[in-house]
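The complex appears here minus one protein chain, its other protein chains still in place.
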Amino acid sequence: MKKVTLTIDGLQLRADEGSTVLQAALANGLYIPNLCNHPDLVPAGLCRVCVVKVDDWKISISCKLPVKEGMVISTEDPEVQRIRKSTVELLVANHPMTCLTCSRDANCELQRVASYVGITQESLKRYRRSVRQLPIDSSNPFFDIDHSKCVLCGICVRTCDELQNINAIDYVRRGVHTTVGTLGNKPITQSCCESCGECVARCPVAALAPKESPISMREVKSVCTYCGVGCGILLGVRGEKVVGVRGDRDNPVNRGSLCVKGRYGFKFINHPDRLTTPLVRKDGVLVPASWDEALERVAANFSEHKGEQFAALASARITNEDNYLIQKFTRAVMQTNNIDHCARL
Amino acid sequence: MEERLQTVLAPYKGKRDMLIPILQQVQAALGYLPDDAMAEIARTTGLPESRVYAVASFYAQFRFTPRGKHTIMVCRGTACHVRGAEKILEETERTLGIVEGETTKDLEYTLETVACIGCCALAPCIMIDEDVEAKLTPKMVSEIITGRNTA
Amino acid sequence: MTNSIAEIGEAATILAVGTNTTQAHPVLALQVKKAARNGARLIVANPKKIDLCRHATLHLQHRPGTDVPLLMGMARVIVDEGLADMAFIQARCEDYEAFVASLADFSPERVAAITGVPAEQIVAAARMYAGYGPASILYCMGITQHSHGTDNVWAVSNLALLTGNLGKFASGVNPLRGQNNVQGSCDMGGLPNVYPGYQQVNDPKVREKFESAWGLSLSPDPGLTLGEVFDRMYDGTIKSLYLVGENPVLTEANANHAIAALKNLDFLVVQDIFLTETALLADVVLPAATFAEKDGTFTNTERRVQRVRQAIAPRGEAKPDWQIVAELAGKMGAKGFDFSGPEEIMVEIASLTPSYGGISYPRLEGAGLQWPCPDKDHPGTPTLHVERFGTASGKAKMIPLAFRDADELPDGEYPLVLTTDRSLFHYHSGSMTRRVAGLEQLNSEELLKINPRDAKALGLADKEMVQVTSRRGTMTVRTSLSQVCPPGLVSMTFHFAESPTNVLTNPARDPVAKIPETKVCAVRVDKIAQP
Partner (left out) sequence: MTFAEIQAQANLEWEALNNGGRPQITVGTATCGRSAGAMAVVKAFEEELQAKGIDAALVEVGCIGPCYAEPLVNIKKPGWATVSYRNVTAEMAREIVAAFLLGDDPLAKYALGVFGEGEIAGIPNILSTPAFKPQERRVFRNCGTIDPTNINHYIANDGYIGLNKALGMRQEEVVDVMKRSGLRGRGGGGFPAGRKWEAGLKAKGTQKYVVCNADEGDPGAFMDRAVIEGDPHSVLEGMIIAGYTIGADTGYIYVRAEYPLAIRRLERAIQQAHEFGFLGQNILGTNFSFEIRIFPGAGAFVCGESTALTLSIEGKRGMPRVAPRPRTTEVGLYDKPTLLNNVKTFSSAPMIITRGAEWFASVGTEKSTGTAIFALTGKVQNCGLIEVPMGITLRDIIYDIGGGIADGGQFKAVQTGGPSGGCLPESLLDTPIDYDSLDAAGSIMGSGGMVVMDEKTCMVDVARYFLDFTEIESCGQCVPCRLGTKQLLDILKDICSGRGKPEDMDLLYELSHSVHGGSVCGLGQTAANPVLTTLRYFRDEYEAHINDRCCPAKVCKSLISYVIDKEKCVGCTLCAKSCPVQAISGEKKKIHSIDQALCVQCGVCLEKCPKKFSAIACVSPKVKQEES
């Protein structure tokens, strides 16, 4: 990959040819505030928060600006700062001030840019506040859509289009009345939405927010237990409870993407129906028993049915190690090759 | 409605870039764009339903609720504005008992405003269906409308 | 899969046959849609107008069970139009002539008559697939779950070999494995005829290897397959069954027969995480740990072995399956089961399984490894068959094929064809997904997808409860009028215990793979008489 050298705020840095100024800056640990940019998506250039000055004369957004050899970029130019500040002030003036009760508090891109450009109560006071009043769409069991918090970065629309190719949502109406919605603004569950939650995962604010977002204490890298694709996941754990799942962006299989089952289908793990003790049938009914009792009963019976009277069915759900031992048990201990599983279903 | 819709859509199977003309023709046929008509347009063209509505709701021409028999468009062009279009609009709203964008209960009139009819020299003016009423005063407006109703 | 998932997005042509990818493999489907978006030609061959058709260049809507004529018809066009990759065929294939001879019966016109796909579409598909490489074939249960599933698979591989679309980047034959570790359980010898790594049980050399490793003698006779096991249970030959993480009461074709077989056992042990419909029949139920409660590895559909890591302690007294088996073996006085943990088990696996030879936990950190990975320095194999095929000669056989229709065809009594598929929101027998309230809300009951025309003829409304009956059983379900099914075809999933689709399905098995024909059976749909 060919490299070019450019200067941002006096800092000289190398960047891949064909990358954008914003990419170059972020790659070099240089933050340029931005809202509608997402690494997985084609730059849209709509929020205008990433404006910079190019070669000391031209104002441009950095997310669509290709790097050029010898380019000189300023993010601190007064004109840039003024445009950036008013733009963010406008967004905040039209955003509900409910951070304390917001699920994205402290993890919100709007908060981040606002504090970066130094928005103050004084500067905000001058503005006429107005927050769009639209009913929250809570039809989906996993996430809510709150238009009053939407900054119209379009990341959800582009995710549903560019990445998922589902197009359940798009821009609706125009101007200040623009919203993200479905045909006729029907509830999201009445659209072709597949509830994959990819848009929710990318929303920079809480316009698309999970219904439950308990804070996990640690994350464990693992593999999704559903279909054969084997998506890399990060299990969010709180105490002895799995409270969330995230796509693993480093995994080559799914690069962070998940489907509705993979992302939201984890609650069976801590479900009350889980079997927690062995059960043994006594007088026709299954009753709890100790491991010893249960295993001895099994051992006793299996010992009498070695060979062709016995068969084992392994599972396509359990690990390789589990399967290996079961077939070893069947072949070595039970002395038969009567082992199969539901590979064919 | 089904048949009318199908006749309009017949020539457009898979023609995604004809969406706007399609919407115009469907609205001409049905008077407005019901949700299920837009869903049918999506199926015919192969566009996502959301895209059909996204485009339809972007343009001022398209309506999603039934319209009155007649449309009164009050011109809000600059010339009309400086010659008192505001007062014309208010008087029209008062006479019809509805506000801009609404339709009278008897489905006789739908009241809209338009950026400019292009009769600036004859400002202020309104357009009732295809006829332009020019050089109006608030008084004339109420007379014209009540006159139409009695006639 | 002969290729990696990421390669699919780079293909110039994709033939997706017998796979409802967006529903059954949603994340892999992203690659298919990405390719289509970037201009790849996507040919969807499916009796139903599935969601993937929205992105398709061409939809071949063939009659269920006519995959062989469809694919052979394409092959015929490719040969006739001189689009075959003769260089590849000469270098790497066998029996080309015999194969070509068998194409005689598959003129586009005749194929059109059999499959219901217009001849010009068959020609167009053939030209696309042969003309724009790299071309990749995706298939799934729609190919395998037939009484002639093996023929279907051969037809697929014939097509790939014929055009040299095998053993190259983004170019190959890619069966999509249904369950998270179905690949792994096969790799591990969870099959009656092979040891881990597909080493034949009836191969003396192999058997000796395992006998010496395990320190005892082993049976030389291949065992019984799943369906056969149930038959032997039914006739009483098999008296004792150890059933781990399966729910055949819902998933077996002709479920009533399966239930009878289970009830006929002397002794049934079920090892699972929930008290499934099958576990209710057990004599002993052993509580297993979920994937989140144990360490180990899964092998995905692209042969990538990845680490599963314990996140939380097992619920209550539940234990990882390997541990249960080890303790059971211990109770039976067996040796060679005292492992400190999965990592140690993997050491033994690697030592006995050539294709896993180079796999060890340390090496699986990060992106995992794609087998074959014969030794500890081998980087793994993203694409199979690059130089040679895994046959004795190293060459791939092209198989002459004839058309065999489905085992059971619609008739006056059972006029409709029932085919089964999966819902995006549920997984297999639903024991896990149906316990997730949100998924249950998004899809809470079985729906019989039926074409509005058929519904009209039967006087059925949308969302009306009806009775569906086959020669084997009957069940009730709610209708869903939908253009997804063409007239004459109805479709259901099998996730819902309260409407067990598999009481209807046909157990007729493929002679080789022993897979039942759950994709085609004849049914009747009746209005439920209102009291």
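A few notes on this one:
A, B and C are the chain letters, set down in written order, and residue numbers restart from 1 in every chain.
In the analysis below, contacts are C-beta pairs under 8 Å (C-beta built on N, C-alpha and C of every residue); 3 or more make two chains touch, one makes a residue touch a chain.
Source: prediction; values computed, not measured.
Judged over the whole assembly, touch between the missing chain and the shown ones holds for A, B.
For the options B:A42, B:L96, B:I117 or B:I145, the residue in contact with the chain missing from this view is B:I117. When the full complex is taken into account, the listed residue touching the unshown chain is A:V51, out of A:A15, A:I32 or A:V51. Where chain A meets the missing chain, the touching residues are 44-49, 51, 59-61, 64-66, 79, 82-83, 85-87, 90-91, 93-94, 126-128, 130, 151-152, 154, 171, 173-178. Think of the hidden chain as still there; on chain B it touches residues 16-21, 23-24, 54-55, 58-62, 76-79, 81-83, 87, 90-91, 94, 114-123, 125, 130-134, 137-139.
By definition in this document, only the chains that are shown with their structure count from here on.
Taken chain by chain, the contacts run in an open path, each chain touching the next and the two ends left apart.
With chains reduced to the mean position of their C-alpha atoms, the one farthest from chain C is B.
For this structure, the chains sharing the highest number of C-beta contacts are A-C.
Per-chain CA centroids place chain A at a distance of 29 Å from chain C. Put simply, the C-alpha centre of chain A and that of chain B have 43 angstrom between them. If each chain is reduced to the centroid of its CA atoms, chain B and chain C end up 56 Å from each other. Chain A contributes residues 166-174, 181-184, 186, 191-192 to its touches with chain B in the complex. Of all residues in chain B, those touching chain A in their complex are 35, 38-39, 42, 48-54, 57-58, 64. Residues 141-142, 162-165, 189, 194-196, 220-232, 235, 237, 240-242, 250-254, 257-262, 264-271, 273-281, 286, 291, 294-299, 301-305, 307-333, 335-345 of chain A touch chain C in their complex.
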